[in-house]
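With one protein chain withheld, the remaining protein chains of the complex are depicted in position.
Which chain is which? They are A and B, in the order written, and residues in each are numbered from 1.
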Amino acid sequence: MRHLLTTESLTRAEIEELLDLADEFTDVLGREIPKVPALRGLTVGTLFFEPSTRTRLSFERAAKALSADVMSFSPSTSSLSKGESLKDTVLTLQAMGCDLMVVRHKATGAPWRVAEWTDCPVVNGGDGAHQHPTQALLDSLTVRRHFGKLDGLHIAIVGDIRHSRVARSDLFAMSTLGARVTMVAPPTLLPLDIDDWPCDVSFELDDVLGGMDVVYLLRIQAERGGATVFPSLPEYVQRFGMTRARFDRLSPEAVVMHPGPMNRGVEIAPEVADHPRSLVLDQVRAGVAVRMAVLFRLGQAVRTEVPS
Amino acid sequence: MTAEILLKGGSVLTPHGVLETDVLVGDKVLAVGEGLVADHVIDASGCWIGPGLVDLHVHLREPGQEWKEDVGSGSAAAAAGGFTAILAMPNTEPAIDSGHLARFVADRGVTTGLVQVVPVGALTLGREGAQLSHLDDLWAAGVRVFSDDGDSVADAGLLRSAMEYLAHRGGVVAQHAEDPGLARGGHMHEGAVSSRLGMRALPAVAEEVVVARDLALVKLTGCRYHVQHVSTRGTVELVRAAKAEGLAVTAEVAPHHLTFTDERVLSMDPDYKMYPPLRTGADVDALRSALEDGTIDAVATDHAPHAAAEGEVPFEEAPRGVIGLETAVAAVMMAVELDQSTFFDRLSIAPARIAGLTEQGLPVEVGSPANLVVIDPGMEWTAGPFVSRSQNSPWKGQQMRGRAIATIHAGRLTHEVVAV
Partner (left out) sequence: MAQVMSAEDLSRAIRRIAHEILERHRGADHVVLVGIHSRGVPLAEEIADAIDLFERVKVPVGELDIGLYRDDLGLRPTTRLSRTLIPVDLTSETVILVDDVLFTGRTIRSALDALADLGRPEKVELAVMVDRGHRELPIRADYVGKNIPTASEERVAVRLQSVDGTSGVWIGSEDES
């Protein structure tokens, strides 16, 4: 594996290897000195062209726990406003000694373009509504830890599927790991022509609720509520929100998940978010270990290429 | 006085059909037949000879964006592609919305002297879609085709006014059909590929609803109407039905829409970003047969140059459009099987007629204009680097078949492929 750009092309063995590594790193993170020298001397660049404090912090925490150095780049502190092309930005960071790049961008495919231009391994930290592979890995790890496996589990992903990179990434990772995934959304929030996606589709959460082991709620962008793709937030909550009443109708072993940040009271009721069967904080914890696994695996390749 | 050129041994498109003969060219076509002599002889054996190609849709970027292209570099690219006349789209900075700007572009073409540069006038002032441009002023400057290309004229009432104003004179309203409400800033065709990529997308209906609406206005006003860069099967069907009804409707298709599908966007390469976007295989098939049967009248390249650095960004942030003048002949030949007379009809005769160009698109005979092209339909070559100032071509580096080996504009040899 040279880059981690998408979950679409990952094999089951590749995903499981990363999750196994992440389990080891979870132990490392639990130690009194939660740090190992594995990537000492490497520099990880975090290029976040779209603001995201959580994901950036998670990657930086992971890099530092592996003893890598971190170079942080964001548009507000950059020359992008001066008209520098993305390519020039990337080559500049590489020339400064960046060995591995984590790229987040609002445009689909930006990390692929970066991978074309640099010699560094590239991790997709989220591109547009396309892919967010480390989110899918940390979600898969969270589910695997809770249930022991994903095989045979039934997972509903609920919300704005059309504009969600989380939904796309999770679908391909989780179905590759043997889970059955159902996408739940009103037609205007579902992508078109998805017959070849490995999932079922439902327009009604209540129709599928009872059979689910995991209900994964996506963030509803409040600004999308503006009467263009669905009528109003209260109507959305009525049909697709994980209310207390719906939570009570889940099977007693079922759990709820959310990629954060949550809109409490919209896609998830506050008492559901804080319930013991909400895995939201487990997801955040898994994030650092998963990103360590990814950086470690790709960082090994950097070292391999250095002639001894 | 221009030096005489002898085109020897080709298949010549004449008013009496295709003949195997020689052509002697001076400031006009001087002679057609055997036994002619001249100082400059071009071996045209195995080649097609016909009127120089006419491109209804070119972005020359002058005035305002000369780092991408200008009238000089765009004319040179056109000559290299076999063209002797090109229509320059008015989405420059400033937009060509009044007579003096149109004259500037046309005059730059004359000064350059490589092709006839025909300015298209903006339909609305500043291409802002709010009020009519200086239509009379443009008309006086020789403009006959009007378009806000790059954007649709979204306001049906305004478009109706333009049509009513131009109809009785025979002016042509050309539409870039893209409903802004349906397009919503999309970057590619809406379908399975855009869903997989999570990319904002333009549905085929964004084009079709505009054409359907416009055709109702054509029926109302009787104005000549031209659909620019048709990209969908649905638009083909609308145009076919309108022609059957006898409406004064014409249509063009771009070589890239005859060649590529939206699957290409999976590469994330901005050289596959154009508006309208690359569509599905079914659309490509419909466009090819529509070009063959004449439902689509003309091939037009939508040559849209952008500097290399402008493409060094993610797909969604890249500017719209690709260059096409130098690859048009090969792209059309590789996409559809057209015989020589149909080929020249779609790339020269029909577009010249649509644009009202009297010195272009005429079969070769004694006394016809010295605007000619020699095409080797079998020539294999590799596309690029291009004469155009910009290199944003989806064919860059690809093996091509078919090429203009000589272009003559106003009796002057403007392009010749010298055998290596």
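Here, contacts are C-beta pairs under 8 Å (C-beta built on N, C-alpha and C of every residue); 3 or more make two chains touch, one makes a residue touch a chain.
Source: prediction; values computed, not measured.
In the whole complex the chain that is left out makes contact with A. Per the touch definition above, the residue from A:38, A:63, A:136 or A:181 contacting the chain not shown is A:38.
Within the complete assembly, A:24 is the residue of A:8, A:24 or A:193 that touches the hidden chain. Of the residues in chain A, those that touch the hidden partner chain are 17, 20-21, 24, 27-28, 31-33, 35-38, 66, 296, 299-306, 308.
The definition used in the following text is that only the chains that are shown with their structure count from here on.
Of all the residues in chain B, the ones that touch chain A in their complex are 190-192, 194-199, 268, 309-310, 312-317. Those residues of chain A whose C-beta lies close enough to touch chain B in the complex are 8, 85-88, 105-110, 112-113, 117, 127-131, 162-165, 168, 191-196.
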